[in-house]
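One structure, as structure tokens, below. Some questions next.
Every protein chain but one is kept in place in this view of the complex.
Take a look at chain A:
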């Protein structure tokens, strides 16, 4: 764009300004007018600077001004999105943005009394209407339907986005959690601007941004036996997007009590599973899993990890099954289960048993009642907590434990010691304390000699002491380290001490810059 011909500085400037004003005016009057003087003045500054030979100075000034403006801009952007969300959530209680202006159309569905779609609705959902197997009827069913999504995490994120986009009439979102930075790798409905906000508010704002005609109901609470029946009774279809065993049994039973179809998805590591329960005479979750698994078999994403796109795939499929159930189009995945293996890119759909006559929730003799449901203790039944808060073991006596602060004081004093980190080696690679030796808990028994050798060599010492080196054990949160110390005591390492709360407490109490994961 810039002229290459030799021009005097003033002519060059004129040409540049002219080119810029021509270019900017082509963008339309509203945007160009306020911006033009600023643009030209930058060009002028640049030209003068060039003439005086102090361009480097000026350029760095400009750069720093750009930087500070960019910083201000991103702060303003953050503030705007937060305010928008606030506005949206205060609007949601009763008052709702409605694009349907013609009074002959129902504001809640965008449908007229004889089932006709409004012009806006026809345009918005035209690609659905063009599908011969879907068409106006299915879209109208969708607009009249309501879906409750329990969990606005890895599964709930894509499920909610698609359900909002496709035009479900009313959508409820249940979650008690707040958005954290380590959610964003997979919980794609949330953005950085919402860190620290309730997941429900964040998800609701994202859904409204996509489709303001969908009625979104925010349930900012944990789903539990005391509120489950009341919340769920207001919806036609339930999507289980939770992350723990007791919630899965509870949601299933509540669906049985209220007769709601349940779209159940789960994901962990590199695998996912999907089924539709309690649909059209098909089995419920308890028909398939009458006895809860041992707690050790219930791994959590926070411990075992999960590739973000895996719950993404399953969540999308949950939205698909919910749409099929809502519209009565196609065959929902009832009496079948989909197994997804991301590593080998295999999707396997298997045939599963039908409704069990002996099922304790939906069987012939034992239909669960609302009263039974309210009194059922799901945490006791599954031996695991409803919330995903990490386990806090307390296996050792006080004298076999030491706080991270105390440990720090001792190493600062130069105490001779050996620090054994019992986390799995791939955890150790993420981050570790200096001079710690990694012996994963599962290998401890076979590698005791390494500890003995280190102790004999005097461990990490900066000061000579007559006493032998002390032995400390650390892990991520302070559970495995207790198991390890218990074992070490039995094996004769009687002085072994566990560092309470593990590396998380180190990061919390000693070194705030230490990475946590």
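Some observations on this one:
Everything that follows uses one rule, which is that a contact is a pair of C-beta atoms (placed from the backbone, for glycine too) under 8 Å apart; a residue touches a chain by one contact, two chains touch by 3 or more; residues count from 1.
By definition in this document, contacts and distances are computed from a predicted model.
The listed choices are "Mitochondrial import inner membrane translocase subunit", "Ubiquitin-related modifier 1 homolog", "Ataxin-7-like protein 3" or "Rab proteins geranylgeranyltransferase"; the UniProt protein name belonging to the chain that is not shown reads "Ubiquitin-related modifier 1 homolog". Checked against the hidden chain, the listed residues A:154, A:282 or A:440 yield one contact partner: A:154.
Interface note: of A:119, A:136, A:352 or A:431, the residue touching the hidden chain in the full complex is A:352. Annotation: of A:268, A:402 or A:469, A:268 touches the absent chain (contact as defined above). Touching the chain that is not shown, out of A:139, A:211 or A:244: A:244 (per the contact rule at the top).
In the full complex, chain A contacts the hidden chain through residues 151, 153-156, 241-245, 248, 265-269, 271-273, 288-294, 296-301, 304, 306, 311, 314, 337, 339, 341, 344, 348-353, 442.
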